[in-house]
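With one protein chain removed, the remaining protein chains of the complex are shown where they sit.
Per-chain numbering from 1; labels A and B assigned in written order.
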Amino acid sequence: MRKIALVLALVLLASVSVFANGTAEAAGGAEKSFVPTRNVDWYVTSSPGGGSDIFTRTITDIAVKEDLINGKNFVIQYKTDGAGEVGRLLVSNIKAGVQADHTLLTFNSGDLMPMVKNTSNRFQNFQPIAHMAVDKHLIFIGESSKYTSAEEIIDALKHGERLVLGGSKGDDIACHAALIKELGITQDQLSYIAHDATSGAITAILGGHFDLLISKPAAASQYVEAGKLTPVLALSTSRFPGNLSGAPTLSELGYKNVEVPNWRSVVAPKNMSAAAVSYWSNVMKQVSETEAWQKGYIEKQKLVPDFMDTDTYRAYGMKFQADYLESIGKSE
Amino acid sequence: MENLEMLLMGFSVVLTFQNVMVTMLGAVLGLVVGAMPGIGSLAGVALLLPLTYKFNPTTAIIMLGALYYSNMYGGSFSAILLNIPGDSPAVMTALDGYPMATKRNRPGQALFTSNLSSFIGGFIGMVILTFMGPALAELGLKFGPAEMTSLLLVAMTSIGWLVGESPTKGVILTLVGILLATMGMDTLTGSPRYDFGNMYLLGGIPFIPFVIGAVGFSQVLKLMTERNKKVDVNLTQKLTIKGSMLTLHDVRRLVPPAIRSGFMGTFVGVLPGAGATTGAFLGYAAQKAFKSEKPLGSGAIEGIASCESANNAAAAGSFAPLLALGIPGSGTGAVLLGGLMMWGLNPGPLLFSSNPDFAWGLIASLFLANLLTLFISLGVIPFLIKILTVPVRILIPIITVVCVVGSYSTSNSMYGVIIMFLSGLFGYVLDRNGYGVAPMLLSFVLAPLLESNMRKAFIISNGGLGIFVDKPISAFLLLILLAIVVTPVVKFILRKVGTRKQ
């Protein structure tokens, strides 16, 4: 009896230790050794050729050229159904496994805002990988404007003048909301016209059809150089460089600074393994340090480089989401 | 004459061996992509963008320009031969192209007409672009929300000319098309509308699967009853390049509408966000005001010529704001613009002065692409029309597969296939009951433009109606609108009065 018990105990012990070893080895091994074993599906939830697409293609080109992904390739999947919500839901629902470890999604604040506004999908349903860059906004006037500076415009607004501001969707609208709140005026004093894209708003202001334009620096810079647009206000905590430096921030005019950054990031399915998360976060970090990224993308698109690793970005994203939900009266 | 010199310089950039080959390649690829339903010029240019990374920017944009441009030719092929419009402007081409190819047994001539008018329209557009590009772009800027609203009202009213025998039914479908188009995201408020809690409907009904279904797949269902029809023996004899030639009389019918539409299309192409579909549509609608030998819609050469010429002219015209101001007139334009930026060029108001060889090279390449595409597409006509000798019984499963694949490819999802399937069934039932679907497709395209411009105008005017009459261009367009609406009424009353007197 005792012998049997002893044998049993030994077997048990052995198996436990083997099992424990095994899992430790498996976990430890994966921790160190995740590398892509097949092509990676990178989802983009807007049309080819747009800002998200250029962002994604730039990263994938650099990662492949610098040989960062084990000789595998990226397959960019455009999922534009349901204004992108279908693709986002799909990525957030991918089950743990090979697929989850080989899936990435381009995710911008312009994606997050409509997502949390119109659906029940949330930032926490994704695995943050890396925050790559930030885009900020400026207010411009056209050639034929009767105003010359932000002071004059704010003064006119305060005296009951009615002005129209044109811009794009998403973060531009959020900027407008934050701006009128800070200036203490109503939506009907500074009305907003949302266009499908910034180019549509630029077309309209070049034709003199409304007074003010909100835009990110890259889209408007050429027109500033040609003298067709003049920057009058920087919606940022500091002035912009180069030909946009003439525009003061709100704090210089005696208000609090208004800033609704449009960030560009990479996320993954919530079920991606920890090893894969650290692998991809590291790839993004290496990409963000290349010259091709800094000169060929950040500088050309006039963005602010702002790399955040997984944890920093998770905290940032959660706070951004909470702030946004609160601003539209949907706080959770 | 300075512009002519610059254009010649542009030709000296383009006419290198490599660039001519690349233009040729772009033209062929564009034709193929355009002919495939579901892959429009937008997807075509975007998908082929990476292919051009290997070239220098000038060569790359020349290829993309040629591709974009020849796409407009390709879209009409499947419209004429199979009644499946390859892209949205081709909806108009199918109206006369398919009847001409099948009922009139002149498929070769239909394709020939389409290609030749495309060439004429495009050529007119390019000449205007060369000499008046920047001026035209400035004129386009004058069209703000109020002006666009009035223009689109004119366009929407002229859909009335397409409704055919039963005006009530035609207008009903026009209105249904408008309502379907309002589903999805409302841009101006950024909130969903008529999505019925469905995530897919948040993005609205995708146009291309809708067209493939309502026109193409419903056509398959109709063909099922004609399965046992023998292939026309006369037809098989005609399927050579000789049998596809237009007669002198045909050419005489073709040229005037093509020239008119060429000018009109160029102008529409320049307008912000109007695009080739609006161009093709207005070209066709305007043809109603002129005499056609055969009634439009029954396979008239004039019908094909007016819309094909207008849509190519609009494609050329849309390069004016793109090059002169850096403003893309269409989704495809936006992708081209994205491409320019990736190659390190800064499209915008300074492009002509900072990169003249590039800008003029692109314009010159459009001329070249136009000519090459004409030759290539005329050359493939004899092969293409062989499709019509394939028995209907074999064509049915093949077209069905093309409908499924094409509608899947527009957004890479089964949602497209489902939309195609449902609109196919509805299209078939509607057709059996004497409802033509063309007005519905057109109002589906035009209504969102009309609504957003109208609402933008109201925001600018603070809710007042004055903005539409205070602006001279808008007021002028409204006068035209009034004339369109009042003329038939007056004619009707005069006729009544006349008969009573007798």
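Observations on the model:
Note that a residue touches a chain if its C-beta (ideal position, glycine included) is under 8 Å from a C-beta of that chain, and two chains touch if they have at least 3 such contacts.
As a working rule, contacts and distances are computed from a predicted model.
Matching "AzlC protein", "Ribose ABC transport system, permease protein RbsC", "Tripartite tricarboxylate transporter TctB family protein" or "Histidine kinase/HSP90-like ATPase domain-containing protein" against the UniProt entry of the left-out chain gives the name "Tripartite tricarboxylate transporter TctB family protein".
Looking at B:Tyr68, B:Phe119 or B:Tyr428, the residue that reaches the missing chain in the full complex is B:Tyr428. Take chain B: the residues that touch the chain left off the picture are 32-33, 36, 39, 43, 47, 168-169, 171-172, 175-176, 178-179, 182, 186, 188-189, 191, 193-194, 217, 220-222, 224-225, 227, 393-394, 396-398, 400-405, 408-409, 412, 414, 417-418, 421, 424-425, 428-430, 432-435, 447, 451, 454-455, 457-459, 461-463. Seen from chain A, the chain kept out of the figure touches residues 75, 77, 97-99, 187-188, 191.
One rule holds in what follows: only the chains that are shown with their structure count from here on.
For the pair chain A and chain B, the distance between C-alpha centroids works out to 35 Å. Chain contact summary for the complex, chain B toward chain A: residues 42-43, 45-47, 49-50, 141-145, 184-185, 187-192, 199-203, 206, 272-273, 321, 325-328, 331, 334-335, 337-339, 341-342, 344, 346-350, 411-413, 415, 456, 459-460, 462.
Touching chain B in their complex are the following residues of chain A: 47-50, 53-54, 57, 77-86, 89, 114, 117-119, 162, 164, 169-170, 173, 191-197, 199-200, 202-204, 206-210, 222-223, 225-226, 228, 300.
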